[in-house]
Every structure is written in structure tokens, then in C-alpha cells.
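Input: one structure, supplied below.
With one protein chain withheld, the remaining protein chains of the complex are depicted in position.
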Amino acid sequence: MDNFVWDKDRKSRTGVAEAVFCSHKSHTDLQAIIRFNMTNNSPVLFTRLSLQQWQALPTELQAVLDYDQCSATALLNFGSELSTKKQVCIVTAGTSDLAVATEAKRTLAFNGYQAPIFADLGVAGLWRLMDKIDDIRQYKIIIALAGMEGALFSVLAGLVRAPIIAVPTSVGYGVSSEGKLALDSALGSCSPGILTVNIDNGFGAANAAIKIMNQFNL
Amino acid sequence: MDNFVWDKDRKSRTGVAEAVFCSHKSHTDLQAIIRFNMTNNSPVLFTRLSLQQWQALPTELQAVLDYDQCSATALLNFGSELSTKKQVCIVTAGTSDLAVATEAKRTLAFNGYQAPIFADLGVAGLWRLMDKIDDIRQYKIIIALAGMEGALFSVLAGLVRAPIIAVPTSVGYGVSSEGKLALDSALGSCSPGILTVNIDNGFGAANAAIKIMNQFNL
Amino acid sequence: MDNFVWDKDRKSRTGVAEAVFCSHKSHTDLQAIIRFNMTNNSPVLFTRLSLQQWQALPTELQAVLDYDQCSATALLNFGSELSTKKQVCIVTAGTSDLAVATEAKRTLAFNGYQAPIFADLGVAGLWRLMDKIDDIRQYKIIIALAGMEGALFSVLAGLVRAPIIAVPTSVGYGVSSEGKLALDSALGSCSPGILTVNIDNGFGAANAAIKIMNQFNL
Amino acid sequence: MDNFVWDKDRKSRTGVAEAVFCSHKSHTDLQAIIRFNMTNNSPVLFTRLSLQQWQALPTELQAVLDYDQCSATALLNFGSELSTKKQVCIVTAGTSDLAVATEAKRTLAFNGYQAPIFADLGVAGLWRLMDKIDDIRQYKIIIALAGMEGALFSVLAGLVRAPIIAVPTSVGYGVSSEGKLALDSALGSCSPGILTVNIDNGFGAANAAIKIMNQFNL
Amino acid sequence: MDNFVWDKDRKSRTGVAEAVFCSHKSHTDLQAIIRFNMTNNSPVLFTRLSLQQWQALPTELQAVLDYDQCSATALLNFGSELSTKKQVCIVTAGTSDLAVATEAKRTLAFNGYQAPIFADLGVAGLWRLMDKIDDIRQYKIIIALAGMEGALFSVLAGLVRAPIIAVPTSVGYGVSSEGKLALDSALGSCSPGILTVNIDNGFGAANAAIKIMNQFNL
Amino acid sequence: MDNFVWDKDRKSRTGVAEAVFCSHKSHTDLQAIIRFNMTNNSPVLFTRLSLQQWQALPTELQAVLDYDQCSATALLNFGSELSTKKQVCIVTAGTSDLAVATEAKRTLAFNGYQAPIFADLGVAGLWRLMDKIDDIRQYKIIIALAGMEGALFSVLAGLVRAPIIAVPTSVGYGVSSEGKLALDSALGSCSPGILTVNIDNGFGAANAAIKIMNQFNL
Amino acid sequence: MDNFVWDKDRKSRTGVAEAVFCSHKSHTDLQAIIRFNMTNNSPVLFTRLSLQQWQALPTELQAVLDYDQCSATALLNFGSELSTKKQVCIVTAGTSDLAVATEAKRTLAFNGYQAPIFADLGVAGLWRLMDKIDDIRQYKIIIALAGMEGALFSVLAGLVRAPIIAVPTSVGYGVSSEGKLALDSALGSCSPGILTVNIDNGFGAANAAIKIMNQFNL
Partner (left out) sequence: MDNFVWDKDRKSRTGVAEAVFCSHKSHTDLQAIIRFNMTNNSPVLFTRLSLQQWQALPTELQAVLDYDQCSATALLNFGSELSTKKQVCIVTAGTSDLAVATEAKRTLAFNGYQAPIFADLGVAGLWRLMDKIDDIRQYKIIIALAGMEGALFSVLAGLVRAPIIAVPTSVGYGVSSEGKLALDSALGSCSPGILTVNIDNGFGAANAAIKIMNQFNL
């Protein structure tokens, strides 16, 4: 029996195509999946493809993938035009959140949505956020990233009409508990209407944004 | 100095009006807040207003509130017409989730959105969900509630195009840990694009749905 | 042997007098401690004196105590004048934090320090805090209280020169975990220089403020 | 005194033979155990034998072992015929679960039971499971593996008559907590009758299945 | 729409009939479910039906239910003969585990299986278990219950050929954490082949045993 | 079959007699155990016998028991002389620890050992401990009780030659987590040689002390 | 858009200048931040700059930084005179706490405050602390560091008038849980007035001390 079953109709059924989560996958299985999709000429997004996994791929497979080390993502058969409408943007609390932010940005791009990143707007210096808030308000949906105590989520949600998709990141130490604190801050926020995804899950946040935009024909 | 500061512009700023979270509030403070809003003739939603708190209110305050014991919510100066469009629906895994589902339904109604509840569609008998899936697919946004292990979230998200706002409920015992398991199941789901709010937070899920619908002028 | 040993020199040794933490103490032991201090004519602060414990005291002991149900504190032999200098103030995120805030306020008063409470300035409506920020900046030390996700601590610390003594409160539900989330938010804040005490520990925050003010001869 | 005591009668007493759990064992102790069983000519299963431990073995010991790196298992003196009856099968939610699935498969084979693996049938694309469900229903016992949120366990248990032995795997990140979430999902499932073993414990699941089949003389 | 959807084919599909988990259900919903099944004349098992819920039922509904306060279970339309074969037995570590043991026993009886309880055989006095071990060995399947540290599971599993279905109970205090310790002891046992269900889940253990016995036509 | 199995040889086998842990036991079972031991004329210690359980006993059973509400213990057929040697003493950090201290004291007395309690010697006022340290040093074994952060254990262990049996108590709030903090402080102490028992387990600490004294023929 | 936004007014606004937390920052971003501040000639403190990150910097950037491997800190454009007043001192429980103590000492020095370290005064040998207590009492503020069970915090706070800023360290194993135990001991202490920062956060403790000293014009 086969080691994988490709869900080729996922896009028509749910609005987002199947992607490949590479953690824990053997080299053999990864290569089989890449070759299967090369043969079918289907566009595929690979996430959590570690540098080590990437380096273990044969040269001919590396050649067909657009790999980004920072976000650990790779794109196969990707060539879509990006929309230039102001639909969705990404806001980060710190510079350290950029790896996860890039995972979100590349996932959106893979689906045809361009999303600017407003970086390093954490609330320790509130003016940084206030300086950019009018720009941010022009977007329909906001993906926000923060590690540590995640206070950005509550402040931002109290300032804008857009729904916030919060991505807690594993930035921090001690009580931050690998992102658990920022996660709970998003969920337990005093500002109503924040929506949350798993820690470091830039991919999931982008998918949710895409599902919303699909539903409303943007 | 006053014990509360009313955020009267929250609706224009964020799209959802200030609501009153009644837990931990003293009888004195609750009454002051009700009278303040009676005087201003402003519509207000009260959540987590326990039966004990309700019964401690003077008769004249009870008279102006529309109180629902099941969801522990009360409405003041509420009189909006409900839209009849198929915009948002509520799906529950079990009959035991109905209290939280009703909190969501009344919050939506308070903001003018009618939302039907599809109850008791948990995956232990998958046919129950499949029987209703075509009806459910007609809505733009789905609020899903589940306690215990919360498997409903993953299955539903794999079947529909609508974004899922998952509300984990505190139904269950032992490892369910007061809703913590269902919460983590929503966050850690293998189905991409699920958005999550705090345990038993029907109010928050409704607010997020409202923010999305506001943004897209529905 | 006796059931308690009075630490009568604690004030001269540490700057703050011994207080009585009433939880888990039997009625017999509580009465013995009150009578001991009545006899010695010493001023004493009682914390976490539940309504049930208070009601079980004989009338003649109730008569000598100044009891406040909201904060569950009682004062014996208290008569000090309050300073009118702007030394320390108390800021709360919500109306629901007032019980703990009052414990801090009465502890400060018992030691001769008057402290105003700026209530309900949570960051969901940032203007509420900005409206009062110039008043707050006039105090040397700020005791801040917040439950839920405790975002107030980070925002406030980024706006003022005063050290912040953060008191996480057990307001909230679900992931708030009885105050654990607000506690970790204070400790893991991206704003440097926040100092934290145990959940709901208004007494401890006041003591720390008093120790600082003592050291600098205010 | 000796560093190990061989439980040679475990098979007759409990139905399953003693196996060697290699984690934390020194090279010296591992070699002594292998030589002891070579001398006695007894068939032995080694689990959690890391690649590093394997590589540290002398060549003559490597030569007598059938080592599989993927599942980190080794077999000594193994030569049994496999039954061809449809007794037990293995179902996995994802490709990433195959290492643990192989530990179960090799443990079953070591005891004479052939078990096919139905891989990558996670509920994000429910059709994958439905496509194979009639084949799966032909087996008396099902060993199911899932990481992340483990929703497969609940769905599968609602569709078949066979008892499900759930093996949570440590696949996932963030709230998945190294398999803890999938474990709790199996235990807290709304589908009655799921039986659970420790995280990544393919060996234990296989042993339980063997004990059941032994009892019923299959 | 209705508040519940009855899964009437669950028995034919999975081997065990739908049962009603009464926690969190409103009085209205409970009564509707009872009346629905009275009308259909179908046998139903109710679990976690608290004394308070029982007492709130109208007399005519109480009259048709066989209620047991110790196990908080009720049976409707129950009248099956019990098999007298030695198929399954129940072993408890302490007298305090009898409430959960009775839930398992009544669930088995409801499905036609008689199961004796061997009570109070905890390992602090090992002779108690050894005294009964030959009797216990005559059963094909053993349901074992223990709270505190759950050492009974490991000892028993090392002495018998029958598969052990472990039911951790919430007996204990401090580190026992409401049954969490006994649960983890079952899962992490050094004796292979133990199968585990949720804390206090006598119902689930009985269901799993029934599924196994169904599969093997006992 | 019976609901309990009396371990009448436990004393000769382990040095301490069987005692009855009353939590979770039904009224019926409790009465049966009392009557069984009345009949046999054996001395028995009952722990965690709540006031409610005590009050539910028939008058004739209350009459034969020596019940102490503070420690929730009862003695049956107890009449031993107490040794007057300085063998073991009990030290508490606070007045609030006296209920658990009394459980230890009565357990020791039941076995013939008199143990004085040195109460309220917590390290916030170090002189209180230093004042009594010479008296304490005269005992061979010290049972120490502390809640909150349990700092007493480390300080005491650094000052005396006697082994310390630490009993963490559930006194405290917030991070004290029902005694978990004091427990971990005892286990993780920088002072070597501290021995620990479960939270609030005065009974267990006394038993351990008795086993040590038995072994050395005191 | 830029990857960082420099908060150049933080010092005038809050009393402490922006510092750079280097964890999770890419080499590119780190270099950009260093060059930006070289150009602006501004003094900057870098914390958590790992040896690996340091070694990856180009030689010309290494040349302008004062790097200390023990505390993983680097200073840019640092040249302030140190005050010689006895304002703040640092006390450690063990030699193993010196890395974090040095982070605090260098942060203070960067802001112009000289702080002596009193090392290895843990309470297992109480005389070590008592030997130095008169020296320690001469300082206005005490930063105390301890890992393991953190008993030093409580003892020290009961002996001095200075406020204690507790820094729990990740020294220890098992129940110490990477510093979590020492953290909770500081927060849950029986000695009132202890103020706490995150685990291993020497930087934060120094900042808090600086804010206090700023406020009182020392």
C-alpha cells in the first residue's frame, strides 16, 4: 500500500489546496511526494521543510523547488500573479517574529494574495503602532504575530474594525513557555473578536484569511 | 473617581459595541452600569450574568432587561430587526453545548444577525453531520461548538468552504480538563484554517463573525 | 506550646509590620490573635478574613475591628493620618479588579499612604488610559491590576517612568486559569522593568511599595 | 550482582515475551543482554534501539540482529511464519506516523501476526478514510495512529465494530505538546470504546492486540 | 430545529448502542430524550445522571427508570438475561473505587454480560491480590480500577494472560490530581499490553470490553 | 463478594497497621468497616473522616470512636501509653498548618509515640526558629510542615543533624497551587537529605517516622 | 518596509533605553541593527547574544562591541562613569547563578550604576548569609538570584528593609522545572514585599532597579 494519499480535491471542497507538512517525514516519503506532484504538474506548498531535509534532496528536486530558508517553505509549480488590492496585511510585534510572518506571507502569495508586513510594532513603544495604524486600517483582514506576552493582539483589536487573526510565536523564554503565553493572551484577551491559530502557525493563519476572502469573492 | 469608564465609541472604532462581562462585578457596580445605560438609552449586552446576580437586581432593573437563564445573558434597549440572509450558522457537537451556543446566538441577534443552530451533530455518528452538511454549506461563516475531544472541528473544516470559528466548550470530564482538550484540538487540527476563541466564549465567536461580516458589508 | 509566635519587631527589621493571613486559621486561633493584640494595643492588619470568619467572631471582637467585606480586610487599632503627597497610585484594567485594588489601598492607608484608584482603564479602549495618563505620571510608583490577558501591564510600562508593580487578578475564565495568564503576561512582558507579585496579592504589592518609599524617606 | 534479570517465563505467564527497551541502557549492558540471548538461542525484540546505539555495537552482534532504522527496532533469532488471516490492521492519520506504525507492525510480525498498514487516512479529507472503510471493517482489531489533534480516533470508532487501540504519536507542534493532545483526544473521545496506550507506543499497542488474540485462540 | 439527534443505528454500526451522557444537559432536554425513547420503546442507558437531576424528573419518568445513586446510572426498558459464562471480571484496588466499578458493571449488564467485582485488592497488601489471582485468571478480559498511584495495573498485567482495561479513578489527593496520576501510571506502565480509558470512565471500559467480546462471538 | 479485605497482618509485615482512608467511601462501607473492627476488637485509625461523614454515623458507632474534627481523624480501641522519650517532634511554618500537624501527632500517638508541636516558626521572622532550634535539635527525627513557598524545609535542614520529613501543606493561594509549590520546594531543596511525602499527608509522614524508629528499636 | 523600528525616545519616556533582545533574530537583522546604531553613535545594550551569533558577526562589528560570553551581553558605544554610592547590590544563592548575575551587573553598569555581587550565600548554610548581612543592609535595593527552590528570597526579605527584586534562575533539575520552582517561590513567599521578574531575567531586574533609582533621583 502507498505511504500517502493525495487529497487533490481539497481546494474545490474547502477553498485551500493540500499542502505538505514536512516534519517527521522520511527522506523517501518526501521525495515520493515531490515526484508525484511534478508528474501531475500540480502547484504544491511545502511547510516546515528544514534546511537539513532540503539539503538531503537530490539536485534535480532542489532545482524545481523555490525554497526559502527563513520560513522553511518551498513552492512547486508556483506562478500565479499577485493581486494588488489592499485585502490582508501582516503586523509583527518584533523583528524576531519575521520567520513565521514570512511563512504566512508566502502562503498568501502562493494563493495569489499580496500581503505587506508591518514589522516591529510591539506595544513597549506604543507610538510605533500608532504611527502606522492608519495604513493598517486600510486592510480588510489583519494577521498579527507576537511572542512573549502577546499584548499587541489586545491593543490592535481595540483600534481597528478588521478581524484579527492572531499567530502566537515561540519568541521569548521562561514563562513564555515556547509560545504558550502569547497563545493564551490571544485567547483570553479583553478585546472581543480576536481569532487564534496554533503557535508559529503562519500557514494556518494565511489559510483562514484565504477562506474568508474566498467566501466574500475578493 | 468612578468605578467604570464607558467606551461609547467602541462600535464605531471596532465594529462591535462594548458589552458588560458581569463576573466578579459587585452588585453596586452592576446596578450603576445598568442605570447609566438606561439614562443614555443605549442598547447593551450583559454576559455571564449569573442567576444569583440577576435575582439580586431591584425589580425595576429586572423589568428593563431581557434575561435568558440558559445563556446567562441579558439585553437592554434591544429592538433590532433580524436579517434573514444565510450569513452565519451555529453547529454543535452535542446537546450539552446548547448554553454556549445560545450565548453566541443572542449576541448575533443583538447585532441584527439571525443564526440557526444545528445541534447534536458530533462525529461519533458521522451520518448526523452528513445529513445536514448541504444545509450548513449555504452559510458564509460557521461557528462550531464542541467539548470533550472536539473532533467535530477537524471533520467539519475538511468538508466546507466557510471559515470555521471554533468554540471549545467545558463539556466533559477527566482529560477534557474543563474544555482545555477541545481548545487544543481546535488549535492543533490537521485541517487548515480553523480559527479559535477561548473556552465557552460564544460571545467572542459571535463578535468575530460580526467583524468579518461588517468588513464585507453583508 | 502556643499556636502562634508574634513577630513584633518585623516593622523595625523590614519596614513593614506583621499582618495576619486569615485563610486556614481556626476560629479559636483567630480570636486568640485578636485578643493578644488588643491587650498589647498594637495596630494590626488582617487579610483574607472571609465574611464567614468575620461573622463567627464574638460581638466584642467585631466591635474593635474596622472590617471591609469587599477586600476581606480588617484593621485593629488603626488611626494614622494619611499623607497627601502624590507618591503611589493604583490603576485597574477593569471594574472587576476593584476588590483586590481595595486590599492594596487599605494596606497602604494602614501604613499612612493615601493612594487614589484609577479604575477601568483596560487597553480594549486605549483612549481610557491615554485620557488619564498625565495624571498617572505624577506618581512615583504605580500599582497596576489586571486579570484576563493582562495587556495593561506592558502598555503602561512603555508610557511612564514610574516602576510598575503588577498585581495579576483572577478575573477571567478558560485560559485565564484563575489569574495564571495575567501573572505570566506581567513576568514575560516585552516592556522591561515590570515587577510582579502573586495573583490577587494586593497586600504584597502595597508592602513592596511601602518598602521602596521607606528606603527613600518619602 | 547482575545488571539484569531475564524474565524468561513472561510469555507463558502473560502471553507476550519479554522485550528489551534500549533507552538509557549503557553499551555494556546492551551487549551483555544480546550475548545472553544469543547463548540461549531465544528470540528477542529490541525497541528504541537508536541508530547511535546500533552503530556502537560490535560487528558480530550487528550481524545477528535484523535492525530497522525507521522504527528503531531489532529482532534476534526471529523466524516465525506469518498468519495470513485478516485479524488486525493498522491505520494511520498521516505519512508522518509511519515510524511508530512500523514499530507496531514489526512487533506483530515478531509474534506471527501479519498486519497491513492503511496510511494517510486523516479526517481533513474524509473521503480517504471512507474509500478504505470497507477493507478496514474486515479486521477484528484496529490499531489506529494519529498525532496533532487525533480526530481520526473518534471518527473511526463511530464507523466500525472492531475495538480501536489508539496510539497517539508525537507528530505536531505547539499545542500538540509532543503527542499529549492526541493522547487526550483518544482518552476523552465522544465515541465510546476506544482503548489507549502511551504516546508513540506502537510496541504496547501490538502487545495488547496480541493478548486479545491469544485469549480468543486466533 | 431539534436539540438532539438520536443515533438509533449505532448498535448495528459499532456494536454498542447510543447512551446518554447527562452532564451539562438541561432538565428540558433530559426529559425530551427520555420521553422520545419511552415512545420508541428502546432500551437506553443514562450515565452521570446526578441525584439532583434525578430528583428534578417528574414522577412518571422516575417510575420507568431503574436508577442507581452510587453509580449515577439509570436504565430504561432494560430486561435482558445475563450470560453466566466467565467472560469479563472487574478488579478494584480499593473500596473507594466501587462507584466507578458499578458504572462498569451496570453497563455490562445492560448489554447482557454478568461481571463479578473483586474489590479492595490493592498492592499495599500483595497477598490480597495473590489470594484471588487464580479466580481472576479464569476470565478472558479484566477491567481493573485504581486511583492514587495506580500500581495495581502494572502488577496485575504481569500476572495474567488477559488483556487489562485500566480505569483510573479520581480517588486520592495532592499529587493524585483527580485521577491524572493513576491515568498516567496505566499509560506509562512497565508491563506491556495495558489498555486505558479516561478517568472514572467505567462506561467506556465496559463498552470496549463489549466490542471485543462481540468481535469474537462470545 | 465483600467490599473490603482487611489487611490484618500489615503491622507485622511492615511495622505499621492498616488504617482507613475515608474519602470516597460510602456510608454503608464505612459502617461495615467500623463494625468489623469493633467485633475483632482491633485498634484502628481513620483518616480524612469528614465532619459530614462523622455526623452520618449512627450514635452507637460515634460512641466508640475518639473523633477530632480539626484533623478529621478518629481512633477506635485506642489505649496505648505514650513514650516520654525525645524521639520525634513536629515543626510548623504557620498557625494555618495545625490541622495537618495534628493528623501527624495523632497518628504518632496512636502508635505510642508522643510528639510535641513547635508551631509558627516560618522564616519570614528567622528569630522564631532560632529561638527554638536548640530544643528542636534534641529530637532524632523532625517532621516539618509548611505551605506557601515552603522555605522552612531548606533552612531547617541546614541547621540540624536530624533527617527532615517534609509535609507540604495546601496553605496559600495563586502560585501555591494547593500545596504543589511547597511540595516542589521540599523536593528541589538546595539542602541535601530532605525526605518528602504527599501534600497534607501528616499521616504518611508519621508512618515513615514510625518505620524508622521501629527499625532502630527506639 | 524595514525589519525594525528603533524606539529612540524610550529612555526619556520610561527612564531606560531600548535594548536588543537577540534571540530568534537573523544574522542579517542583527547586523542591520548594529550598523544603524553605529551610524547614530548611540549607546546600545545587546542581551542573549549567543556565542554562535557573536562568532557569525563580521570582524569590524565585533571590534566595536564589548562582548561578555558568560552573560551573553554586548555593549556598543559604552563609556559612562560608574557611581560609587551604595545604591544597589546583587546577592546570589549559588556559584551557578553567576551568569545571570553578570547580566544584571552589566545592565546596571551600562546605566551608570556600580553593583557588587555577594555570591554563594544560599540558605543550606545560613551562616554564609548572616556573615554578610550587615554589608548587604547598606544598600537601598537588593537584586537576589536563586535557582532550585529559591528559599533565599524569603529568608533575605525577612532580614532587611530594602525591597528585594527576585530573579529566579534555571539552575536545578527535576522539579525545579527550568526555574519555574524558584519563580513560584519568589511569588508565593511568606515574606511580604518581594518583587519578581521572569526566569533568568537579570536584565529586567536591573531595569526595574534603575527605574526606582531614577524616580528618587539617586
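Letters are used for the chains, namely A, B, C, D, E, F and G, taken in the order the chains are written, and counting of residues starts over at 1 for each.
As a working rule, a contact is a pair of C-beta atoms (placed from the backbone, for glycine too) under 8 Å apart; a residue touches a chain by one contact, two chains touch by 3 or more.
Only a predicted model underlies this, so the values are computations on that prediction, with no experimental measurement involved.
Although one chain is omitted from the display, it touches the following shown chains in the full assembly: D, E, F, G.
The omitted chain makes contact with just one of the residues E:15, E:172 or E:204: E:172.
Although one chain is hidden here, its contacts on subunit F can still be listed: residues 10, 13-16, 19, 140-141, 157-163, 165, 183, 187-188, 191-198, 203-204, 207-208, 210-212, 214-216, 218. Interface with the hidden chain, as seen from subunit E, comprises residues 93-94, 122-126, 148-151, 153-155, 157-159, 172, 174-177, 181, 183-192.
By the touch definition given at the top, subunit D reaches the unshown chain through residues 1-5, 7, 9-10, 13, 18, 21, 23-26, 29, 33, 48, 170, 178-179, 183, 198-201.
Throughout what follows, only the chains that are shown with their structure count from here on.
Identification of common neighbours of subunit C and subunit D yields A, B. Computed centre separation for the pair subunit A/subunit C is 43 angstrom, with centres defined by C-alpha atoms.
Multi-chain contact residues, meaning those touching two or more other chains, occur in subunit F at positions 94, 124-125, 174-176, 183. Taken as a graph of touching chains, this assembly fits none of the simple shapes: it is neither a line, a ring, a star nor a complete graph.
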